[in-house]
Structures are given as structure tokens and as C-alpha cells.
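This structure is in C-alpha cells; I'll ask about it shortly.
A single protein chain has been omitted from the complex, and every remaining protein chain is retained in its original position.
When the chains are written out, they are named A and B in that same order, and each has its own residue count from 1.
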Amino acid sequence: MILAFLSDFGLKDPYVGIVKAVMLGINPALQIVDISHQIAPQNVMEGSFVLGSAFREFPIGTTFLNVVDPGVGSQRIGLLAVTEHYTFLAPDNGLLSMVFRYSPKVTCFSIENSQYFRHPVSNTFHGRDIFAPVAAHLTRGVAPHSFGPSCRSPVRFQWPEPIVKDQYIEGEVIYIDGFGNLVLNVSADLLRHRRPIRKQFRINIKGMELSLLNTYSDVARGETAALIGSYGYLEVAVNQGSAAEVLAAGVGVPVVIR
Amino acid sequence: MILAFLSDFGLKDPYVGIVKAVMLGINPALQIVDISHQIAPQNVMEGSFVLGSAFREFPIGTTFLNVVDPGVGSQRIGLLAVTEHYTFLAPDNGLLSMVFRYSPKVTCFSIENSQYFRHPVSNTFHGRDIFAPVAAHLTRGVAPHSFGPSCRSPVRFQWPEPIVKDQYIEGEVIYIDGFGNLVLNVSADLLRHRRPIRKQFRINIKGMELSLLNTYSDVARGETAALIGSYGYLEVAVNQGSAAEVLAAGVGVPVVIR
Partner (left out) sequence: MILAFLSDFGLKDPYVGIVKAVMLGINPALQIVDISHQIAPQNVMEGSFVLGSAFREFPIGTTFLNVVDPGVGSQRIGLLAVTEHYTFLAPDNGLLSMVFRYSPKVTCFSIENSQYFRHPVSNTFHGRDIFAPVAAHLTRGVAPHSFGPSCRSPVRFQWPEPIVKDQYIEGEVIYIDGFGNLVLNVSADLLRHRRPIRKQFRINIKGMELSLLNTYSDVARGETAALIGSYGYLEVAVNQGSAAEVLAAGVGVPVVIR
């Protein structure tokens, strides 16, 4: 039984190990796979993007534990979301937005049944006290509705959508990966349906004009390229370097594709 | 069989993987859970605090391998400590101080029986050559006394204790977590027994006076708060920011609670 785990806990503190310890104490047969624990602290949007990019690669039946939780201890509820193939746990703060976007059928429950919690429940570490034990009991076969009532309208935020015109597309940077590649909100599908010959695209960002290439090594070391990246979106990259540094570009920087 | 692993090896070098490889070569059934490998290099006190905060969350029967070892290759002995619920391996340099503090009954052995070592034993990597194979053999059922003679007085250092007066408590910062939260040597229990209404506490640090709140989001983004943190100690935190940076505060900074 695979349990995939994403958080902003970082790897210095014992928080990740503690959450795993609590889960393994309840279900010793769990096989835990880390997605990331280096989501920028409390950055729900970044966590949502990383989770949304990863979850469909996991085997059917995987349970996903997700904790990026700036509102821990407040009134926000804990969410249990069941899709056709997977189950997700997360604070109800938008962290599952990308999951909802790619999952046609979702049933949500509000995690309220304290019988499955670790006690006493702290105000600062629901990953350990609520989400971990609930995830572990869930993987042992406890039915989702046992954890609480249905939840009709979980929080989901809107991703900035590209503006699509006849002559151009206006997009923006939505994520910067660990290599410094700039991921844009322009999907491979959007480009594919637009023109048969994708090499004709011209990408404008921060005064530079780039062609759409096939892979990083199509340009010389240190040169900037635009290509369809591993996330399935248009990316601006520097071959063997960081586009974020070279272009001094962050999330929200506008891009025009002609 | 769970083996929890803490070190200051970092994650760039293959040291963590090598130690795991040695253990799995002896006991392939081990389930290894990382506590942290980003303890500040050779910082035994930090390692002791992180271990002390994590170990009680693990299932009974867990074996803990701990390597923060500035004296590797010197005359310091290797320690095997058996408590009521757990077993610990560590250099005898104070790394188990917090474990001893929370474990009423401890039996210690000096790791000396080279029959269980990996040979040749280096002067620089006892994690691989001594602790890993001993841990793996231990989890396969070799009795603790097989590894060496009893050890009567393992090294333990004193944590700075808060000064508790009628009118105030003087504490200090003892740990900074990965979010930049300042953890103080003032436990939730100490405060709980002191006054029934904890909101009345006033916390003074670096010229700021803070109230004791329930959780991070009780203050606005960027504001400083004092609260009982996940470690079970009083913490000074900045909502969605780093208190260590905002207050320019490090380990040892004094705090007064009235």
C-alpha cells in the first residue's frame, strides 16, 4: 500500500520522520514515497502545482498525504477527497486545486471524527495529530465516510489562465523548478492544438525572443531555450544553468507566444 | 522492524545511502525511517534536541541509529543504550542526553566487539564501519550485551534550565527550526502548572513584548507571535516568516516570561 507524502516541513527538523512514525505505528505495512518536503513554507499554490504534476504517475490506489498548512489551528477543516483512482488528505485551503482540476469525479469528506486522531491534538502540528493517523487508518481499510460528513464545496483557487487570441497567447510564469527553469501556464496541449508546426512559435519574455526547441541541448551551454518541459507545460530554460537567475524572473512574469 | 536514522551527513554525499546499504546487506527486512540528516555539522546539542523531540513518536521496539560524531577516530566509545521501549546507538558524546532525560530506566553498553564491525574500520566513518553493522545485527536479534561490556556513566550534558521565580521565568533560545521559529527551554508543562489562564503571559525577547497565542494565524502575516509549538516548548514565531531572521536571534538569546 503506497502512501505518497508532500509537505513544506523541510528536511532539517524531525517533522517528516515524526509523521511517518505515527503512520507506521498504526499501519506497519505502509510503503511511504516522498513527493517533496521542500515546498516553500506555507506556499499552498506551489504545493498544489507540485502535487498536481506528480499524482497521476502513482499506481492506482495510492493515498496522498499533503500538509502545507498556514491556517493550522484555525477553523479551516481537514479534507479527505476520494477520486476515481486515488485518495487525498489535505487541509481545506486550496492545496488540492490541481487534483480537482484533473479529477472529474471527486467525493469529499470533512475530517472530524476525533476517534481517529492522536491525542492531545496540538494547535500547530495537525500533520502529526490528525492527518497522519487518519491516513494510516484509511490505508488499513476504514471507510472514508467514517472520518466525517460530506463536504460539498472544498476550497479551490483559480490558476491564472492564459489569454488565447488568434495572433498570440499571453501567459505567465507559474512555477520555478529546482533547476531554475521557468514553468509557464501554457500547456503542451494548448500549443499542439494551435499549430501543426510548433517550431514556428516565438516566445517573448523579459525582452528576449526565443524559438521553441525540442530539448535543452539544442542550444549551447548557457543559452536560453523554450521547450515543452517534464511538467507538460511550456518552460523557459537555460542549458546547464538557471533561467530564473539569468532572466531575473519569478512567478507572475508575463510571456507572449506568437 | 523499524530503524530510525539521524545524522549530520547531509544529503549531497552518499554517506546516508552507504550506511543504509551496509545495514540492508545484513538485515534486508529493515524498514528505515529518516529523522534528519541535516543536523548542523558536528552539532551534538542540536542532534540531541531533534532526537529527543522525535523518538517517543516511534512505535515501541524501534532501533535508533544516531551519528553526529566530531570525535570519530578518537578514544570516545560507541554507545548502545536500551530503554524500556527502544534501543539507541550513538557515539558517547552527549547525543543521547535528551533520551536519557525522558527515559527513567536505561542500560548502556560500550560497543567493543569487533566481530560485528565492518573491516577495515576507518578513522573517519564509524557510521559505516561500526554503528551500521552493529545496528543491523541488533535488529536481527543479537543480544545487546554481545556487543560489549556495560557502560556505567555515559556522557550527558546539561541543558540550560530556565530560572523560575515567583514573578517571572528567565529562559533562552535552545533550537531554531527549519521555519526559523525560535524554540525556548520553557516547556508547555512548566507554563501549564504556573497559571491557569495562559493568555496572560507576556514574553519579552530582544526588546519585543509578545502575548501567548494559540496558533500562528492568530496574528497577521509577518507579525511575531509566541505560542506552544510542535516540540512541546514555548516558541517565538513569525506568521509565514522566519523569527530568527526578523528578530536576528540565535541559540542562547535570553527571554523573560512574566
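The rule is short, and it goes like this: a contact is a pair of C-beta atoms (placed from the backbone, for glycine too) under 8 Å apart; a residue touches a chain by one contact, two chains touch by 3 or more.
No experiment lies behind these values; they were computed from the predicted model shown.
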The one residue from A:115, A:150, A:200 or A:215 touching the chain left out of view is A:215
Would you mind spotting which of B:122, B:146, B:187 or B:214 touches the chain that isn't drawn?
B:122
Residues on subunit B that touch the omitted chain in the whole complex?
9-18, 20-22, 24-25, 28, 41-42, 70-74, 122-125, 128
Note that subunit A touches the absent chain at residues 2, 4, 6, 11, 31, 33-39, 50-51, 53-54, 57-59, 62, 177-179, 214-218, 227-230, 239-240
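We take it that only the chains that are shown with their structure count from here on.
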Averaged over CA atoms, how far is the centre of subunit A from the centre of subunit B? Could you give it in whole Å?
31
